[in-house]
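The structure appears below as structure tokens.
Note that one protein chain of the assembly has been removed; the remaining protein chains are unaltered in position.
Showing subunit A:
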Amino acid sequence: MTDLTSLTLAEARKGLADKTFTSLELTDAHLSAIEAARVLNAFVMETPDQARAMAREADGKIAKGDAGPLAGIPLGIKDLFATKGVRTTACSKILGNFVPTYESTVTSQLWRDGAVMLGKLNNDEFAMGSSNETSCFGPVGNPWRRDGSNATLVPGGSSGGSASAVAALLCMGATATDTGGSIRQPAAFTATVGIKPTYGRCSRWGIVAFASSLDQAGPIARSVRDAAMLLRSMAGHDPKDTTSVDIPVPDYEAAIGKSVKGMKIGIPREYRLDGMPAEIEKLWQSGADWLRSAGAELVEVSLPHTKYALPAYYIVAPAEASSNLARYDGVRYGLREQGRNIIELYENTRAEGFGAEVKRRVMIGTYVLSAGYYDAYYLRAQKVRTLIKKDFEDCFARGVDAILTPATPSAAFGIGEKGGADPVEMYLNDIFTVTVNMAGLPGIAVPAGKDAQGLPLGLQLIGRPFDEETLFSLGEVIEQAAGRFVPERWW
């Protein structure tokens, strides 16, 4: 039965509809795969009983012919999404054994459409990281290794558990979140497809907040079509999130296979970095060639403020995080460390509960918002953000339909390899993805090739606001040209 795990979501949907197998069989196959892959540390909580109950319910509905679009499909859920009755920690010690009494909007929509929850997935603590090494549950292993090497590599982050689990065939798709690249970078590191939709597309309600003006949920999946199917269920207006946009959700799957003939694709010259590895350059060129062969027109474009996106992000995101994380005070939920008075209780709880990266960002955020520094840092960063967004608007105003860039500046790296001495070294991972969050745009990462050591590399497509459909159409062209990449099983 294990080969059931190698199906794409679209193939599994067909098999379930044709009664070739049941959701219970499909779910059990994935539960066994999860058990056999614990060394990857992708799941921080397995929920087999709940999974089987949900699968039986889905089988009942399929038999009765009233199955939802994701009926019986087993998924993994990033531990940033509140799941009713199932521990949710954001992979932080400070949330301890927090068991939500409510369900996030995004996951409730997946269950509404019949999906099955296999468990909760590892991530960087409060989604702050690019390697999944800041999780209080320890790092996640990437199912991909360098040719001829046994060294375990990071799956990227913050949605490292999601990417690793999807790549290792432990779940048919996963929820993820992206504040500066946390869906697209791990997708690129694991040869999976990840899309961060337009800001406002998915409700943020019930997702542990990191930087509220940047956070968006999206799927990580095994194919572009699978990502389209998942996003359709995850997206949609929610009155409980004031930034959620009240416009209809299109049938994203209908965009798959649509002609891209005549589309204008921008190649931003500022993304051509000094010292960029030749293989990334080559991959980018291949992507452009594939799109051109499919009938798209390639044009060079300029996004002059690109280099300022990452520094502006490292003011805006920590500032918002310092405010959002003020709620972890040892009083209402989670960890509590005693103190002689209430201030000490707060200080001791937060010292004990937050990891090093989170502390660092909360402190930077506190500093840039503090009296006398607000204008110099925060206000200036928000002005730079306006300029970054304007770069994209100017580009789209000239008729560009989407922008093609590399997803990451390198392939996956080893555990403990980066950011030890200087945190900025790790932050540079998000150099191609962070602009998209700053401008609130949709971006998709699609596997496109391998580097000389056999590690996957991805390309990113950036779209106009609320035009995820174009990204799916173009992403499909890349996927068809590049093929699907599956790691060799070693775990």
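Simple rule for what comes next: a residue touches a chain if its C-beta (ideal position, glycine included) is under 8 Å from a C-beta of that chain, and two chains touch if they have at least 3 such contacts; residues count from 1.
Operating definition for what follows: contacts and distances are computed from a predicted model.
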Inset, instruction - Using the UniProt record as the reference, specify the protein name of the hidden chain from among "Extracellular solute-binding protein", "Aspartyl/glutamyl-tRNA(Asn/Gln) amidotransferase subunit C", "Fe-S cluster assembly protein SufB" or "ABC transporter". - result: "Aspartyl/glutamyl-tRNA(Asn/Gln) amidotransferase subunit C"
Legend entry - Selected from A:Tyr427, A:Phe472 or A:Phe485 as touching the chain missing from the view: A:Tyr427
Legend entry - Omitted-chain contact residue, chosen from A:Val39, A:Ala63, A:Ala351 or A:Ala452: A:Ala351
Legend entry - Hidden-chain contact residue, picked from the options A:Lys307, A:Arg398 or A:Arg489: A:Lys307
Inset, instruction - Pick out the residues on subunit A that sit against the missing chain. - result: 97-99, 101-102, 198-200, 213, 239, 242-243, 245-246, 305, 307-308, 310-312, 314-315, 322, 326, 329-336, 338-348, 350-351, 354, 359-360, 362-367, 370, 373, 376-377, 379-387, 389, 422-424, 427, 438-440, 465
